[in-house]
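Here the complex is missing a single protein chain, while all its other protein chains stay put.
What follows is chain A.
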């Protein structure tokens, strides 16, 4: 039995490919939803972390540190298996999205904060001197500049979120990895796993390359 028949079996590939595509679709949905929700949560947390009254600021910092420390898999299992004990029963998709968003939000908050803090004080002063409110200053002056700075780390974080969606397979989410392991069991052949890995790489490699390019360009612009 040669290695191609084992790992890249054409017949198994043909039979299981539709299954994998269905899994990919769910993975992409979960990834996109969690990225967007994480960005919104992260921006809110960053604002609270920087500008809220002291007690809220403190709580925000605790949140950010806790959710950057907790392993995602542990959080996911708590959300899916522990919350039902207090009456909160979430679907696999909702559980996975909740866990991914809570963690991604914490990382995103720190990225936004770094971006905002990188904006020179003079930009805040010029805005204040013109009579812009705090909200207008953020929306029209600070964030447009800060977001530009943090696009590479935000993209990096998004790549991580998409990769971490694979963890959702442990809560019976029929994502790409789950479909692949099921197909493998069905066909008694590991080919679907190899194909699934190739699909992950095919989707994420371009993003990884894009981040490298952006980082090089930003570094060059700074001279």
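Heads up, the rule we're going with is that a contact is a pair of C-beta atoms (placed from the backbone, for glycine too) under 8 Å apart; a residue touches a chain by one contact, two chains touch by 3 or more; residues count from 1.
One rule holds in what follows: contacts and distances are computed from a predicted model.
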item	value
Hidden subunit of the complex - UniProt protein name among "Polar amino acid transport system ATP-binding protein", "Phosphoenolpyruvate-protein phosphotransferase", "NADH-quinone oxidoreductase subunit K" or "Sarcosine oxidase subunit delta"	"Polar amino acid transport system ATP-binding protein"
Option from A:40, A:78, A:128 or A:186 whose C-beta touches the chain left out	A:128
Residue touching the undisplayed chain, where the options are A:29, A:145 or A:160	A:145
Absent-chain interface as seen on chain A, which is shown	120, 122-123, 125-126, 128-133, 136, 140-141, 144-145, 148
